[in-house]
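A single protein chain has been omitted; all remaining protein chains appear in their positions.
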Amino acid sequence: MKQATHQIYVPTRGKGLYDFTAQVESWLAAQKLQTGLLTVFCQHTSASLVIQENADPDVVADLADFFGRLVSEDTRLYRHTAEGPDDMTSHIRSALTQTQLSIPIHNGRLALGTWQGVYVFEHRERAHRRSVILHLLGE
Amino acid sequence: MKQATHQIYVPTRGKGLYDFTAQVESWLAAQKLQTGLLTVFCQHTSASLVIQENADPDVVADLADFFGRLVSEDTRLYRHTAEGPDDMTSHIRSALTQTQLSIPIHNGRLALGTWQGVYVFEHRERAHRRSVILHLLGE
Partner (left out) sequence: MKQATHQIYVPTRGKGLYDFTAQVESWLAAQKLQTGLLTVFCQHTSASLVIQENADPDVVADLADFFGRLVSEDTRLYRHTAEGPDDMTSHIRSALTQTQLSIPIHNGRLALGTWQGVYVFEHRERAHRRSVILHLLGE
């Protein structure tokens, strides 16, 4: 049994979902494992992770819109407003989605379903470079 | 340290929660491990996973109703409508719950709390056969 860790950065350009499945798969392929478990961990509280459909780009746009409606940017609702109207909403949207995902590895590949992609969900208006830790266990 | 993977199918008959704890425990028992980590991964973006109370069936009915109110099926809200009014809502409800759960193994059994069961949360009207990947590490 072997393990490996790696840090990747996912660049974002404002609110929305950013598919980084290829970045994960590329590192995984270099590890030469057949079976295992890959954990993806987002080191932020104003961006998060989600597995979503990768076939129709309308899906991730609709998803981002939904969270826009669900978590109002009306600053009168929040105490924590010093960093702008998109800060507290980012923490809430992160709590409603994932900070971490673990995906089984089968035959050397992520055992994702046909239509599944792994996304960083950026909740801030401003561009960021999001740090994601990868951890792999397997053989 | 040993690992094993397995694919199971959970049949669903429309929207709602389907307890598949027994299917997971049955496979786990055959692996003869004492301590470890079991990961359950749902290979879909219109069905998801959730751990919920298994004592009173009203709980999962109320939970399904809540998501029905929270994520409106009004198709005017969405771009992605080609597959029907319950398609984009399914992706959103999946993002709000889990695609993956990891559960510690203690004394050869899932370390669930007394009232916890593991459910597939089906978000589509139509019956499906949902693919769930199990991954086990331990000894």
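For clarity, chains are labelled A and B in written order, and residue numbers in each chain start from 1.
Following the convention adopted for this analysis, a residue touches a chain if its C-beta (ideal position, glycine included) is under 8 Å from a C-beta of that chain, and two chains touch if they have at least 3 such contacts.
Here the structure is a predicted model, which is why all the values come from computation and not from measurement.
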If I consider the whole complex, including the chain that's not displayed, which of A:Lys15, A:His44 or A:His123 touches that chain? A:His44
Subunit B positions in touch with the non-displayed chain are 1, 35-37, 50-53, 56, 58-59, 61-63, 65-66, 69-70, 96-98, 101-104, 106, 111-116, 137-139
May I ask you to list the residues on subunit A that touch the chain which is not drawn? 1, 3, 5, 37, 39, 41-45, 70-71, 77-80, 88, 91-92, 94-96, 98-100, 102, 131, 133-135, 137
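We take it that only the chains that are shown with their structure count from here on.
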Subunit A and subunit B have mean C-alpha positions lying a whole-number Å distance apart equal to 20
